[in-house]
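Every protein chain of the complex appears in place save one, which is left out.
Lettered A and B in written order, each chain numbered from 1.
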Amino acid sequence: SSSEAPSQGKRGADEKARESKDILVTSEDGITKITFNRPTKKNAISFQMYRDIILALKNASTDNTVMAVFTGTGDYYCSGNDLTNFTSATGGIEEAASNGAVLLRDFVNSFIDFPKPLVAVVNGPAVGISVTLLGLFDAVFASDRATFHTPFSQLGQSPEACSSYTFPKMMGSAKAAEMLLFGKKLTAREAWAQGLVTEVFPESTFETEVWTRLKTYAKLPPNAMRISKELIRKNEKEKLYAVNAEECTTLQARWLSEECMNAIMSFVSRKPKL
Amino acid sequence: SSSEAPSQGKRGADEKARESKDILVTSEDGITKITFNRPTKKNAISFQMYRDIILALKNASTDNTVMAVFTGTGDYYCSGNDLTNFTSATGGIEEAASNGAVLLRDFVNSFIDFPKPLVAVVNGPAVGISVTLLGLFDAVFASDRATFHTPFSQLGQSPEACSSYTFPKMMGSAKAAEMLLFGKKLTAREAWAQGLVTEVFPESTFETEVWTRLKTYAKLPPNAMRISKELIRKNEKEKLYAVNAEECTTLQARWLSEECMNAIMSFVSRKPKL
Partner (left out) sequence: SSSEAPSQGKRGADEKARESKDILVTSEDGITKITFNRPTKKNAISFQMYRDIILALKNASTDNTVMAVFTGTGDYYCSGNDLTNFTSATGGIEEAASNGAVLLRDFVNSFIDFPKPLVAVVNGPAVGISVTLLGLFDAVFASDRATFHTPFSQLGQSPEACSSYTFPKMMGSAKAAEMLLFGKKLTAREAWAQGLVTEVFPESTFETEVWTRLKTYAKLPPNAMRISKELIRKNEKEKLYAVNAEECTTLQARWLSEECMNAIMSFVSRKPKL
């Protein structure tokens, strides 16, 4: 679809989002639900979807939203960055890498800055940036169908979304490196044992149990939650900005490397089996 | 009892502690045992008890104590801050909040500064500040009867005792937030899985097993233990002071907020069921 086009000229962050069905945003009972809604592409994130999410988080920051919740439509939670963001770039790979790095940095900063509770409802496999971002969430509820996979080395790339900092902090270097350097795919249970997932639910009762709980949480005093989150975040906000910037710079160089180009070309030209 | 009175004029930290039965301090075999001993109030901590603990830790820092151990009398370990510290304040809520913030800061600093091994023997439910403080302990042994509950948001409050820093560091943000933002009550087993508890024992053998082990530990070379603890603490002591100060300032403002006042009034006027 046209929403996959890698570059559409500059768009002010305050510009009203164009209608896009690839990211759905709905609000009810104080909960703003942001849904990866591109099931035919396993919910891979196009450049336009990055922009839609930035805008959705910006709006939810200031409106009467109590809590923001991410989930996915269909079998996948999210298969990560859409690799055709690069291969379909019209301005050449260097420009695409540069634009991609700026967009990625803004995108991750919008998670660092989000001032209210942020929850992931991981309904199925999660890949790449949809996994690394979880280190910036306040709760991660996973179906036992979910898996967690960050095959950066396999694709000649490097970690993003502050995972080079949040993952070792959370799980220790020996477990973080297995994911971030060696691309080990984790089951929901393994991800729970490593602190990435708050709680795992059987697929059969997943949606019911999680949403019941979230509706209860959304009724707690909103200022208390916001202020407590601010206290927690304040301890490392500057560090997170710096890590994000460093990761994006590194990734921009990676995208132009032969290792990465070969891996992406090989990936795009085959039937994806992440 | 009179020890619950929220304010008794200034008391120098070096003043000899008045006899208080709400905190018991005993010493044997190099172990100074500090007991929450107010079972009729589920060992809730009055302003006087905060002062008694500060003094007990100060004394144990410099006398021949090898190790300090906290535990509780009766069913509870400790039900946290006594909320009547505020409602019974004679000088008005603003003065109580201000005094409370100063006292809390000194209290938490006395744990940050304690130079010898510090152990919690959690005999039953732990609530609020008795849970958050555990992030500053060197070992936490829990009965399988123990639970760990920090209902800050429910009470319109915010985390203290450096937990906004120690909990995310220890368990990752997705598990820390479930406790600190959403007030999830953990079983001893869950607290163990998240790093808050060193080991869980069956209630039937809890006291015997734990005290046998502690007596063994207390016979280790005391200087080696003190110096090793100093090495560990030095890595983040300045950070802990800063986090403590920030948390107390935040909490002082929280105590004066409508959310908090409503929650406390509602809590105090009902039969407590934490």
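Convention: a contact is a pair of C-beta atoms (placed from the backbone, for glycine too) under 8 Å apart; a residue touches a chain by one contact, two chains touch by 3 or more.
Quick caveat, the model's predicted, so the values are computed rather than measured.
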Touching the absent chain when the full complex is considered, from B:34, B:155 or B:171: B:171
Residue among B:53, B:155, B:196 or B:251 that touches the chain left out of view: B:196
Hidden partner chain, touching residue among A:83, A:97 or A:260: A:260
Selected from A:130, A:158, A:198 or A:235 as touching the chain missing from the view: A:158
Where the unshown chain meets subunit A, residue by residue: 152-159, 164-165, 168-169, 171-178, 180-183, 193-194, 239, 243, 246-247, 250, 254, 257, 259-260, 263
Contact set of subunit B toward the excluded chain (per top definition): 117, 134-140, 166, 169-171, 193, 195-199, 217, 220-221, 223-225, 227-229, 231-232, 234-235
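The rule is short, and it goes like this: only the chains that are shown with their structure count from here on.
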Subunit A on subunit B, rotation in degrees - Cα superposition, rounded to nearest 5: 120
Geometric centre distance via CA averages, subunit B-subunit A, whole Å: 37
